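Every protein chain of the complex appears in place save one, which is left out.
And now, subunit A:
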């Protein structure tokens, strides 16, 4: 039996047992999202298509899956959706500026030996691709943060319909701050886990501090972690504000 099939079967079983219908939907969403990543990647190989635009389209579809398919279409998921898209676009601009300057695109000298049989002149802009990768790694966490803020805000508004827009916004910010620590931790550890081999490599080959900091791979991964943190943080005021505006205007 294939490891992946067995693990997927166990996950499906657990999600169905614990989550019921919603668990099954969440499991299907995993597959859809994986499909979106692969299809986006395939589109990125087409010359002339801008990876950044493709990433934005992919983020819209992924947010739809994460918010509207797993949950239902309602005011909570709608404001979370708008906030996710705005945060992602802002983040993408910032990251593109950074990847353009820091030149962290493509492959590092540590990786290039394994890729020696490949043609590297493939007509795909790797600088834009680097920005896309960082945003795609974060989009799951951004939609999660957005729904975690907009959903309790809706409850607060429901229980206190007379709440002012400003107070509702502040309540949202408070909720956001409470989840900030754990959601940044989720991403940090996910990335740390992925980079473990790299860290051992740097230590084993006794790279100096200066070599580590300036190497393409290390700085790319540090920038990914930090930008993920920035993205998760800016989604808090954006979601609080948009949800407050939508809910209080509706009255």
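Note that a contact is a pair of C-beta atoms (placed from the backbone, for glycine too) under 8 Å apart; a residue touches a chain by one contact, two chains touch by 3 or more; residues count from 1.
In this text, contacts and distances are computed from a predicted model.
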Per UniProt record, name of the chain withheld from view ["RNA polymerase sigma factor", "YibE/F-like family protein", "Phosphate transport system permease protein PstA" or "Monooxygenase"]: "YibE/F-like family protein"
Selected residue (touches chain absent from view) among A:52, A:136, A:153 or A:168: A:136
Touch residues of subunit A, complete complex, unshown partner: 1-8, 10-11, 14-15, 18-20, 22-23, 25-26, 29-30, 33-34, 37-38, 40-42, 44-45, 47, 62, 66, 70-71, 94, 98, 101-107, 109-112, 114-115, 118-127, 129-130, 132-133, 136-141, 143-144, 147-148, 151, 173, 176-178, 180-201, 203-205, 210, 213-216, 219, 222-230, 233-234, 236-237
